[in-house]
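Of the protein chains in this complex, all but one are displayed in their positions.
Then we have chain A:
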Amino acid sequence: MDVVKQLQRQFIDFSTSLYREGFVDDQFAQLQKLQDESNPDFVVEVVSLFFDDSEKLVKNLAVALEQQVVDYKQVDANVHQLKGSSSSIGAKRVKDVCVAFRSFCEAENHEGCLRCLHQVSHENSLLKNKLQTLFRLEQQILAAGGTVPVLE
């Protein structure tokens, strides 16, 4: 019982820190709400999908920005996609970078775009790690026989 409580405590602290640090926002909480008995791995699935998607997009962006003549429309489209995806799962920081990214695109600022790209990539990896930790904690709690606490 103690182990479970400890794990839960850890989970809560970690979750709260995620929110506090702006890694995720309300939308992530909404996603967690959608998880139920009929859909037990919803969050994990969506998040995995997001990371697949975002990694692909980042790669595309890298390729696009490496071109001699940068097709900013294409870049914008990709960033738009990424912004959409990240806001769908509540990846706040990523989304914020995307917003900045888009303005650089509009301004056709290559430097800015590159910077943003790196930032996006960085944030993506950070988020991935954080979420993986979160899911691991969840698994541990479930394995120990407890229930995953729900944050309000």
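Heads up, the rule we're going with is that contacts are C-beta pairs under 8 Å (C-beta built on N, C-alpha and C of every residue); 3 or more make two chains touch, one makes a residue touch a chain; residues count from 1.
Rule of thumb we're sticking to: contacts and distances are computed from a predicted model.
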Protein name, per the UniProt record, of whichever chain is missing from view ("Helix-loop-helix DNA-binding domain superfamily", "Sorcin", "AP complex mu/sigma subunit domain-containing protein" or "Ethylene receptor"): "Ethylene receptor"
From A:Ile89, A:Leu117 or A:Leu137, residue that would touch the chain that is not displayed: A:Ile89
Residue numbers in chain A that touch the chain omitted from display: 16, 19-20, 26-27, 29-31, 33-34, 36, 38-39, 42, 45-46, 49-50, 53, 77, 80-81, 83-85, 87-90, 151-152
